[in-house]
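Every protein chain but one is kept in place in this view of the complex.
Each chain gets a letter, A, B and C, in the order it is written, and its residues are counted from 1.
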Amino acid sequence: MMEAEVREIDGITVIAPRGPLDVGAALDFRNLLTGPIAVQGNKVLIDLSAVSLVDSSGVGVLVTAHRQAVAAGAAFAIAGAVGPVGRVFEMTRTNKLLSIHASVDDGLASLRDA
Amino acid sequence: MMEAEVREIDGITVIAPRGPLDVGAALDFRNLLTGPIAVQGNKVLIDLSAVSLVDSSGVGVLVTAHRQAVAAGAAFAIAGAVGPVGRVFEMTRTNKLLSIHASVDDGLASLRDA
Amino acid sequence: MSISATFAIPSRVGAIEDARRWVTGHLQPGGASADALWEIELAMTEALANVIKHAYGGDGSQRIDLALLVEDDRVEIEIVDSGAPFNPASYVPPDLEVASDRGYGVHLIDELMDEVDRQPAGDRGTRLRLVKQGWRNRQ
Partner (left out) sequence: MSISATFAIPSRVGAIEDARRWVTGHLQPGGASADALWEIELAMTEALANVIKHAYGGDGSQRIDLALLVEDDRVEIEIVDSGAPFNPASYVPPDLEVASDRGYGVHLIDELMDEVDRQPAGDRGTRLRLVKQGWRNRQ
């Protein structure tokens, strides 16, 4: 079960999943990212502020998406991983690869300069 | 400028763009569909009930998506094209190819049986 | 009633929404029907998209001038560009038997409007005139 809100801010595609980003949502979430991250020059921000839980499958989708975006010449960042939700990136050390920002505004700013 | 709401209903991915689905939104909308329609067995419903205008670029994206979904073994339908918004499919006769349903419920029912 | 107004947009697809809002802002208070509004907005969208894509070949730094003339029983919209002209002789209408992902723009404009007319404008460029009759709700 995956829910997400997609919007466009200053040419940046902001994708905000809602609820748990877990093993039950990971496949659909990955499919949703496939197109946007495959286009050179695209800028994609994942807004996690409405996400209740990210599990290792959610982390895996974000790691793969990050690498695919880089390979395609797209910019990819994550924002809004506040509170416990963000700790999973620290515990897996994937925060070293991923570009994680506290607020959506910070995430947008980082992509504007990208 | 594209906005969309994505949700999952009974295993069907429902993608509801908002505002004009026109030449300015077509590219991003196409990118959003790329993944979901490329997976065999996936069921994708485009809910147009929050769309103010579909232009020929929007029609073009839906025609291409329909064909790509069929080729991939995914089911693809359109719902909520009420009022003027739906007339563009009649004027272009693309309603003969596309699977267009009045309500989201009708669209979901058609995909459940697909 | 008679309203005349002018507007200009840059040759970018993102600006088409502004042009639609500008026209709607003039027609809605005058009692435009939902059908006529949609017809005018769609025809304008297709015409502006064609100027951006074809007349200007995607160059987003150009300018498109719009003029609106609203009368009791007709609306006239002029769209003026300074790009490559539309060549009616090489235009092939869409085959409506086979669904396509392109080629419907000119067909839609012709179907939606009561008059469509193109004239050369300036050194190069085109003045496209779109006329819609009976645009108001019947009282």
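Everything below uses one rule, namely that a residue touches a chain if its C-beta (ideal position, glycine included) is under 8 Å from a C-beta of that chain, and two chains touch if they have at least 3 such contacts.
Here the structure is a predicted model, which means the values were calculated and not measured.
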Displayed chains contacted by the hidden chain, counting the whole assembly:
A
Footprint of the hidden chain on chain A, which residues?
1, 20, 22-24, 53, 55-57, 59-61, 63-64, 83-85, 87-88, 91-94, 96-98
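As a working rule, only the chains that are shown with their structure count from here on.
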Once you've mapped the touching chain pairs, tell me: line, ring, star, complete or other?
line
Measuring from CA centroids, which chain ends up nearest the centre of the complete protein set?
B
Length of the line joining the C-alpha centres of chain B and chain C, rounded to whole Å
26
Indicate the whole-number Å distance between the mean C-alpha point of chain A and the mean C-alpha point of chain C.
39
